[in-house]
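Please read through the structure below; I'll follow up with questions.
Just one protein chain is left out here, and the rest sit where they should.
Note that the chains take the letters A and B in the order they are written out, and that residue 1 is the start of every chain.
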Amino acid sequence: MQKIKPLDHLILILGVLFLFVPVLMTLMSSTHGAVEIHSGGLYITPGSDGAATYAKVLTHRGGFTGDVTGLLMLTNSLIMGLGFAIGKIALSMMAAYALVYFRFRFATLLFWMIFATLLLPLEVRIMPSYQVMSTLGLLNTYTGLIVPLLASATGTFFFRQFFKSVPDELLEAARIDGAGPIKFFIDVLVPLSKTMMAAIFIIMFIYGWNQYLWPLLMTTDESFYTLMRGIKSILQVWVGSQIPDYNEAFALAVLAMVPPVAVVVIFQRMFIKGLTESDK
Amino acid sequence: MAHLSLKNVGKTYGGSNQAAVAGVDIEIADGEFIVLVGPSGCGKSTLLRMVAGLETVTDGEIRIGDRVVNQLDPAERDIAMVFQNYALYPHMSVRDNMAYGLKNRKTPKAEIEARVAEAARMLELGPYLDRKPRALSGGQRQRVAMGRAIVRQPAAFLFDEPLSNLDAKLRVTMRMEIRRLQKRLGTTSLYVTHDQLEAMTLADRLVVLNGGRVEQIGAPLEVYRKPASTFVAAFIGSPAMSLLDARFENGQVMVDGHALAPVGNAPGPVTLGLRAEDLRITSTGVPMRVDYVEELGAHRIVHGAIGDQPVAVVDNGGAALAETVHVLVDPAKLHLFETSTGRRMDTRIQAEAVPAQ
Partner (left out) sequence: MTDTPLRIIETERTLLARFREWWSGETANPVKRVQFDRPLTPWLFILPQMAVVVIFFYWPSVQAVTSSFYIEDPFGFGSTFVGLENYQDALNSSEYMSTAAFTAFFCITVTALALGLGLLLAVKADKVIRGAETYKTLLISVYAIAPPVAGLIGMMFFDMHMGPFTQIAGWFGYELKVGINYWDTAIALITISVWKQIPYNFIFFLSGLQSVPVSVREAALIDTKSGWRRFKDVTLPLLAPTAFFLLIINITYTMFDTFPIIDVIVKDKPANNPMTLVYKVYLDGFKGNDIGGSSAQSVILMVVVALLTVLQFRFLERRVHYG
């Protein structure tokens, strides 16, 4: 119907170049040596030092105490991403269930209390949050890394929206079939939400994995460092060195971006659905 | 198997001062098929859902068998319900959909299997037992919903517009099937629909509702032949009964200045009801302007007006019609309603009318 003009493709190709080439160059440059990069700039073709660089980044003990390896940071990032995604789904699904399917005192008040968390992102209350965490003795713990991030309503809203779209008759049929609240939740609602759970899992995993500021504050013990925290420390070491370890920084960046990017690309359809239908 | 009894049942929603349902009295015998019919918003679904236990009863008393069920949970009422959108559990197979309620009631496994197999046989669902609902057609889903009700062997079936989501042809087939099954199982049934044809064909007795109140209860033909009000008259039957402003003069009922039939006398204006099939086109009688003709094959329906009041007439002739025809009606088949209340007028007027002729 509509004619395709070469200009459309040109614009798209420029867009792809602007967005994707930096990623590609990061990937390629990480396979070159530091000296090579220092003298020759960034590369768009693969080099030969990749294996050595990645082996070093993954297994070499670095940092200030000499305890932290890339592998450990990778594991911590994974714990962070998975823990956050699972925690988020569990908490928000349960809360949304209570809000949608029950008539109880203070329901509206609780709804607004949860709703209000959307008003203030973590970055705004970072200082007092840190103090609270230190009062509770949760610095340098996985609990401290993950649980406070769960205090937001995004997931709850997402599931509330979804539960509202579930036909009323399903609950009515289940009640006639003799299912109580817990049975209905486990037998009907949870299996019904599978696709939605998967979509929100992807979004939340990426969110957890990509956390930067919170791990920066929560963890001084290097055994709790995530990859994002590692990037910060590699840059701190950087200052003052003759030839910075460009290759290692790039390798770390690649490690930090490959899992979430892979998840998005593989589950693209589901991810887009989850993202756009939940409105954030 | 049980009788069902609704005594002065009413429902007022919190925050509203108008009753959604009021003063409903119905006695339903064991095995009877009752259809609640009325336009949307008349309270028929609310009433059904009150029987199911999905809405609280704010007034009156509902009994299923000998138990007052007002305070019971839906699951404890010994009923089964078929929903308009089927409400099948999308993630369960047909088999699990049917078995779920029985499992929750801790029915022994062998018994569940036997009942599901029996229902599947009756509904010809055997080959689909392991499929998910989304792999079924609308008609098949409807059958599964029926099956889910049947396996429970409840005291009563409740149907909430179960055929509305099907296409016209399938609706007719399923209608017969529901009736056949109900006859065979002998289970007391309460069925909600807005489709008067569905209501007429299915019901042992009809309950016509309007604005939350019962307009008339009776066997389909009884309701058809003696509608208790203009509302029922206009709602039941197709084409709808023509309702005309009329008055009495010298023992004759007069429409647009023409004497239509001798029926007796009553003061003031009346509303005259005429069924299309009761009118005959003749060479004498009241003149009627012809607007258009619907040819239906077996007969045709002539739409027109007496004066400026619309009238429909069933005609079996095949000849072309003039612009104006004359119609006559058998005085025994007239329906008279009080204009002010819309209620059917005492039949004595008509009884007296015959000797007066």
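The criterion applied here is as follows: contacts are C-beta pairs under 8 Å (C-beta built on N, C-alpha and C of every residue); 3 or more make two chains touch, one makes a residue touch a chain.
Remember, it's a predicted structure, so these values are computed and weren't measured experimentally.
Summary of contacts with the chain left out: across A:84, A:97, A:158 or A:201, the touching residue is A:97. Here the missing chain is touched by one residue of A:15, A:137 or A:191, and it is A:15. In the full complex, chain A makes contact with the omitted chain through residues 1-2, 4, 8-9, 11-12, 15-16, 18-20, 22-23, 25-26, 29, 37-42, 90-92, 94-95, 97-110, 113-114, 117-121, 123-132, 136, 147-148, 150-152, 156, 160, 163-164, 168, 171-172, 175, 180-182, 185, 206, 209-210, 212-213, 216-217, 228, 231-232, 235-236, 239, 246, 249-250, 253, 256-257, 260-261, 263-265, 268, 272, 275-276, 279-280.
Just so it is clear, only the chains that are shown with their structure count from here on.
Put simply, chain B touches chain A in their complex at residues 49, 52-54, 73-75, 79-81, 83-91, 100-101, 104-105, 148. Of all residues in chain A, only 167, 169-170, 172-179, 183, 187-188, 191-192, 194 touch chain B in the complex they form.
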